[in-house]
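Yeah, one chain of the complex is gone here, protein chain that is, but the others are all in their spots.
First chain written, first letter: the chains are A, B and C, and each begins at residue 1.
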Amino acid sequence: MTLDELKDKIGIGEDKVYAAMGAFDNPDDLVEAGRKIREMGYTKLDAMSPFPVHGIDDAIGVPASKLGWLVIWFSALGALTAVTLIWYVGAVDYRLVIGGKPFFDFSYTIPIAFELTVLFSAFASFLGMWAINGLPRLYHPSFNYSQAHRASDDLFILVVEANDPKFNPQQTAEHLRSVGAGDVEVVEG
Amino acid sequence: MAVIFPKSSDIILKVAGAVAGIGAVIAVAAFTYYTYPTVIDTGYQPVQPVPYSHKLHAGQLGLDCYYCHSTVYKAAFAAVPATSTCMNCHTQVKKDSPRLEPVRQSYATGKPVPWVQIHRLPDYVYFNHSAHLSAGVSCVSCHGRIDQMIEVHQEKPLNMAMCLECHRDPAPNVRPANLVTKLDWVPDRDPREIGAEIVAQKHLDPPTNCSGCHR
Amino acid sequence: MSAVLQDPQLMEVNPPLVRTEDYHDLTEQISVIVEGDVVKTPLKYWITLAITASVTGILGLMLAYLVSTGIGVWGNNRPIGWAWDITNFVFWIGIGHAGTLISAILFLFRQKWRTSINRSAEAMTLFAVMCAGIFPLFHTGRPWRAYWLFPIPNTDLNLWQNFRSPLIWDVFAVSTYFTVSLLFWFTGLVPDLATLRDRTTNKLKQWIFGALSLGWRGSARHWSNYEKAYLILAAISTPLVLSVHSIVSFDFATSVIPGWHTTIFPPYFVAGAIFSGFACVMTLLLIARWTLNLQNLITIKHLENMNKIILVTGSVVGYAYATEFFIAWYSGNLYERFTFLNRAFGPYWWAAWSMYSCNIFIPQLYWFKKMRNNLWVMFVISITTNIGMWFERFVIIATSLTRDFLPTSWGYFHPTYVDMLTFAGTIGLFLTLFLVFARFLPMIAISEVKGVLAVQKHQFTDKEVVAHDLR
Partner (left out) sequence: MSLITIQTPNVTGKKYWRSLNQLADTKEFRDWVHHEFPANATEMLDGNSRRTVLKLMAASFGLAGLAACNRPVEHILPNSAGTEADNYLPGEPFHFATVMSIGGHVTGLLVETHDGRPTKIEGNPDHPHSLGAATAIQQALVLGMYDPDRSAKVLQGGKESTWPALESAVQKLSLGDGSGLRFLSGFVSSPTLDSQRTAILKKFPKAKWVEYEALSRDNELAGANMAFGQPLYVHPKWDKAKVVVSLDHDFLNLDAPTPFFTLAFSKRRRVGSEEDLDKMNRLYAVESQFSLTGANADHRLRMKGSDVQQFATDLAAALGAMPGLNVVNNGGAADKRAKFLAAVVKDLKAAGPEALVVAGPRQPASVNALVALINEKLGSACVTYTKPVIDKSNSGIDALKTLAGEMSAGQVSTLVILSGNPVYSAPADLQFPVALSKVATSIHLGAEEDETSAAATWHIPEAHLLESWGDEASSEGAASIQQPMIEPMYGGKTPIEIVNWVTTGKFTKSHDIVKSYWLAQFTGDKEQAWRKALHDGVVAASKTVDPIKVTVDTKKLATALGAASKAASTGIEVGFYPSSATWDGRYANNGWLQEAPDPISKLVWGNAAMISPKLARDQKLTDGDIISLTRGNVKMEAAVMVQPGHADDAVSISLGYGREKCGRVGKDVGSNANLIRTTDGFYFAQGFTLAATGKREILATTQERGTGDQQHDRPLAREVAIDEYKKNPKSIEEMSEVPEIHSIYSEFTYDKGNQWGMAIDLTSCTGCNACVVACVAENNTPVVGKDQVLRGREMHWIRMDRYYSGDENDPEVIEQPIPCMQCENAPCENVCPVQATSHSPEGLNDMAYNRCVGTRYCANNCPFKVRHFNFLNFHKHEPELVGLVYNPDVSVRMRGVMEKCTYCVQRIEETKIKAKRDGRREIKDGEIKTACQQTCPAEAIVFGNINDPNSRVAKLKKQERNYAMLAELGIKPRTTYLAKLRNPNPELTA
């Protein structure tokens, strides 16, 4: 591939259009607008809000989270690890008679098995969440939006990404305004 | 708003992360390796006051270990010979060799030759030479081919793992009792078989519980 | 989560934010505490911090003395092998529990009022567990060997841990508990850190908050995964918190010592933990409410709810005491009977009775609404409750040991000044950490409260909530 492509790939390429973004001052308008824009046939949509806005997922078509499955598997792994460890240590690696008890017994693996289950699933959900979200990511084109900093305060922002087949800077911006967005900008980055 | 981090920051972040990760792995690996008993404990070869060659005495001249280390069959500790033992021969042989000066000194003055100890176990370990020899464990098993060392060095880690390995499966290290000091012994068949027979016949059951070695 | 915050039935609860009309005011109100010029922080803050910090210093000295000289500097003896050390351990772990409980269990039960206190409650959990952790580590005769308590592959010794020992279960339980609480706390913190990042103009702060908030930008996709993760963490923290104190109680329940050897311990300990934990949160909130003027965020209603929980758990604990006595008598076991009579009327009667009065009798005042709503009353009771719960642990651990099977090996425990200063030191450490937290991080979960605010402004219908939950 060319150098530019490579640069783009690793995220230091030339600036180019990222999206058209517009702001609303309350969640209901955002949801409403989101639904309208989608009906116009836009597919690559996103929103930015200071708190999770109820209904937005339906409105702009955010898929349900897959995190749950990941966690299930890891919790199982946790329990397995515990039991295997205790069995290996007691019954295989060094058999010591302790209190006349058997070298291995399930009864005394329960507490640790439980704890490791919890520990593993906690890590799975925490790290998994960031991984799926593609975070940490210090730079993001949307930060170039003039109102981006209010997305964590009191503004609700609708984003139509440039890689949307139907995207056209002027036209899309116009659409955004038409659904009542303020501060509409075509953001590069 | 002003972008806080430049565009390139993420790739830098990724690279840095990768480097750190690899670094950590290497560090752990190195630590494990350099603190590993077989690495840290073996090969200790201090300079002795007299360059006594086991290769010469035990190897070529064929002195039995027992000649000098005379207590091994009866006592827990293997004796380092008294100067007089050396002088049994060295009053005739090489009696003017300058390298033997310290020995002659010691013999005359009664001051000991300050040999440097090589094989050493912690204070809380109670190793008994006589027990192991009577079981048929050869010197080689713990000290290596002393008869091939000019100056002796520690060959085995002598750590708990090593003791346990043999206590759990003595067969490979057990040989007929009369051959324990025969360091160059070459078994005619699989030594494990021979060992297994002796273990069975002597009912050897080396302890692996704590008080076997720690009191 | 939004769904949780939008559960209409709960709107009867008087709203957590009485004055704030819109999101920005809210942001302002909370962030300003953090953003205020450090130099301009009220003097009373710095004085308090100085005091607590120096107490923490004493903790350091005591531990150094302990490690350099030996456990003998404490009052522990034969037969009382465990005394203040493990008492303090269980005490602190218990305190920690309320935090997880408020943030996780109340979350699952859709208790909206938690939003104003969950952040500080979680922080409290972390700090309490830190204090707790000190004791199991330093109560060992050779702390420099404490790493033997973890299953680190050791090629040299070929030695492992004894997984039959409740102490090893403790090691796993406590470290898991700390880790999970930390993750839970941090997850909740990230959006607020983003807020701070976006508000500040100071380059350094931008970098710090920028890094800490991991580039959070409030994308709808992110929120959806975020909510799921938060829900899961809350869901696993709930059984975790119950398991931790159960396992702590195993230290005693699985032993043979009369007074320890009791099957009732797990639920009994958990109830006690919640009881003491809420009391501790109460103490802290009342102080914070006063010093940082959060009357509108932490309302009387919140406090009253907590008082109700204290009343309930307190009574559960009382019931547990009663059961112990009954079983001791009913078992017909010579040693059991003696132990419990000895507990109430033996040389340690004073400890036992201060525990009974603080934990059972005093909280009964909360049957009266007047008492539940009186700030002074609740402050005093929150303190006495914690005293009582400390005594409970002491009574169970130490006094059971003083008189066990063979009368010839009976003894008595006299704490030394090192015992006392070490405990005081951990309190200092706890408060220091909390003060620092309260000043430099948002004490209230901004994004969550905004969610609640949104609900107030726009009524949603049940149907939507259900629909939302289903998917």
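One rule holds in what follows: contacts are C-beta pairs under 8 Å (C-beta built on N, C-alpha and C of every residue); 3 or more make two chains touch, one makes a residue touch a chain.
For clarity, every value in this text was computed on a predicted model and none was experimentally measured.
Of the candidate positions B:8, B:38 or B:130, contact with the hidden chain is made by B:130.
Screening B:56, B:116 or B:179 for touch with the missing chain picks out B:116. Per the touch definition above, the residue from B:11, B:40 or B:196 contacting the chain not shown is B:40. The chain omitted from view is touched by exactly one of C:34, C:90, C:104 or C:149, namely C:149. Among C:39, C:204 or C:256, only C:256 touches the chain left out of the display.
Summarising the interface, chain C meets the missing chain with residues 69-72, 75-82, 139-142, 145-146, 148-149, 159-162, 164-168, 171, 251, 254-257, 334-335, 338, 401, 404-411, 414. In the full complex, chain B makes contact with the omitted chain through residues 40-41, 43-46, 71, 73-85, 106-107, 109-117, 120, 122-124, 126, 128, 130-131, 134-135, 203, 207, 209-212, 214-215. For chain A, the residues touching the absent chain in the complete assembly are 96-102, 105, 107.
One rule holds in what follows: only the chains that are shown with their structure count from here on.
The distance from the centre of chain A to the centre of chain B, each centre being the mean of the chain's C-alpha atoms, comes to 58 Å.
Separation between the centroids of chain B and chain C, computed from CA atoms only, is 54 Å.
Residue positions of chain A touching 2 or more other chains, listed in rising order: 94, 136-139, 143, 148-149. Of all residues in chain B, those that touch two or more other chains are 1, 4-5, 164.
Residues 1, 3-11, 13, 164, 208-209 of chain B are the ones touching chain A in the complex. Contact residues on chain C toward chain A in their complex (touch as defined above): 1-3, 6, 22-24, 27, 151, 158-164, 166, 168-169, 172-173, 176, 179-180, 183-184, 187, 191, 194-195, 197-199, 210-211, 214-229, 232-233, 236, 239-240, 243, 247, 250, 446-448, 450-451, 454, 457-458, 460, 464, 468, 471. Chain C meets chain B in the complex at residues 155-159, 197-198, 206-207, 210, 215.
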